[in-house]
Every structure is written in structure tokens, then in C-alpha cells.
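I am attaching a structure below and will ask some questions about it afterwards.
Note that this complex is displayed minus one protein chain, with the remaining chains in position.
This part shows subunit A:
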Amino acid sequence: MTDRAMVDGMSPPRFFVPLELRAVAITLALGALGYTLFPDDLAFLTRLISITLLVLSLDLVTGYCGVATLGHAAIYGVSAYVVGNACLAGHSDPLLLLLVGAVAGAVMGLVSGLLVTRFKGLPQLVLSIAVGQLIAALANKLSSLTGGSDGLSGISPGRIFGVYAFDMYGRTGYVFSVAVLMVVFVVLLRIVHSPFGLLCQAIKDDSLRARMIGARVYPRLVLMYGVSGVVGGIGGALNAINTGVVGLDSVGFERSAEALVMLVLGGAGSLWGALIGSIVFQVFEHYVSAANPFHWMTMVGALLIAVVLFAPKGLVSLGGLLAGRTASVLRRRP
């Protein structure tokens, strides 16, 4: 646990700031920073936030429960499609749509959790892939609901609280997304530090021991999958609300694999890691991928190999290490 405390950035409590307050401050600061750096490209930032929610959702099962999954985009995509259809059916209140997305994500999360967490190792990985691919094939087939390969378009959500309309510059959408991310992040911090969250980490560390002390492993994991589904579902809902289009890429294997790469780059098992990894990856992708997609693949591959070899706990651990060094250097000074 000392490790986790360090990773979460808890310095010795000289003046104690609650973790939640810090999370609020940091997300707001990041939001403001994004707005200053990319004022003309808010669409990119809202997309980034939506994917960040998927990465956070993946962190809950992979980082906190040790479930290796390559099919997490199923949750994200299904929820995006459900929200899109709800909006087309006339339910256009953005908050209601978020709720719809969260419920759809929770259902999808529970279903995948029931299948995926039943086993460990290779069967688990293959089941997660198979669930993802099954959903992707269905999304392609049920084109009356999903628009098939053309995508589901024409989603136009109404005003937030009936007041703030989504403008063409994406300002409302951006502020809305930052607010949603902030709330989700704070709630998740509470959840992962709750007894339930800690139990999940215990299961990840040693599931046999957890079972011996009386934890019911399978139901816990499925429940965490459900929570993860809510978060991923909100991410998918944001995607549908902000872009107005849902394409097949949002359920695809590439989306799942990319989310896993972002998570590991930042550091699985830490919400901050998910946040950092997702931001760093996507900002880089924004520039390099546009130049040459194959160079981008080579870079991501090399980066992955480097992270596995040199920083198995991700960027966030490097940050922690650096902070620790700096602190000790500062302390040595008179």
C-alpha cells in the first residue's frame, strides 16, 4: 500500500488536502490548459476526454482487478449506439442521454464481466476478445440500429439544463465533457479507496488468499466490471453527444487495444496513470499519426517495448520517482 500512496502523490501530510479536492483542481486546471493550447481544436479535446473515460474504465478492471482484456471497446461502443438511438428517438436531454449511456454500459459491463472474469489467463483473454468481436460483428450486421459501415449519424442533443445549446465551435461540449470527467474521476477515487476497491486489489494481488479470507471473488469482479461499464458507458455517451456520429470504429478491436496501450503507458493500477497515459498518447497521436500512420505504429510499438522493459509501472511511476528524487534533493539542502 505504501507504493500506491506514493503513486497517488500523497506527500507527508504537512497540510492535508483531500484527494478529491486535488482531483477537482487538477482536472479543472487540465481543462483550462487544454482550452488555452487548442482553442481551435476543441473537437479533438472532447474526443480525448471521451476516450479518457474508456481508459479509466479499463483501468478499473485491468489495473485494479488484474483482468487482461482486449475487448473493452464493446462497452464503449454499445453505449454510444444506444445513446445515439435514444437521441434519434427524441430523448435529447444531454443529462438523460448520459444516464442512458451509463445504464447501457453497466448492462454491457455486467454481461462481459460474467463471461470474462470466470477464468484466468489465456481463456480469459480470448473470451474478452471474442465478446468484443462478437459485438463488432453485430454492429456491422444490425445496420438498421447502427447504420452499419456508414455509421449512425444525425444525433443532435438538446440544451444542457434546457439553457446551454451545443455550439458549432464545441465550447459547450468541451465544458460539459470536462465537468463530466471531473465528477467521474472524483467518484472513482472514492470507489478505488473504498473497502470494495481495496478488496478488488487484494483479489488482483492474490486471488487465492482473498478467497481464503472470505472474499467472494467472482461476484466482486463482476461488480467491478459493472462499475467499469458505467464509466465506459458515460465515455461512449459523451462521444455520441459531442460528435453526433457513432461509427464502427468505436466498437472495434483497435479501439480496445489502443485503450490498453494508453493505460499501460500511463500506469495501470492508478487512476492518475490512466489520465496521464490517455492524454500523452492522444496528443502525440494527434501530431505524428497525421504525418504518417506507419511511423506512428512503429513509435507506439517501440514505446510499448520500452515501457515494458524500463518502466513497467508506467509514466506515473517515473513521475513519482522524479518527485521523490527532487524532494530528497530539496530536503538535503539546509
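FYI, contacts are C-beta pairs under 8 Å (C-beta built on N, C-alpha and C of every residue); 3 or more make two chains touch, one makes a residue touch a chain; residues count from 1.
Please note the rule applied: contacts and distances are computed from a predicted model.
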item: Missing subunit (named according to UniProt) among the choices "Bacterial extracellular solute-binding protein", "Putative thiamineS", "Branched-chain amino acid ABC transporter permease" or "Aldehyde dehydrogenase family protein"; value: "Branched-chain amino acid ABC transporter permease"
item: Touching the absent chain when the full complex is considered, from A:V24, A:A43, A:V103 or A:L138; value: A:L138
item: Candidate in contact with the missing chain, chosen from A:I51, A:V222 or A:V300; value: A:V300
item: Hidden-chain contact residue, picked from the options A:L30, A:I51 or A:L70; value: A:L70
item: Contact with the hidden chain (one of A:A43, A:I129, A:A215 or A:V280); value: A:I129
item: Hidden partner interface residues of subunit A, rising order; value: 62, 66, 68, 70, 115, 118-119, 121-123, 125-127, 129-131, 133-134, 137-138, 140-141, 253-254, 257, 260-261, 264, 268, 294-305, 307-309, 312
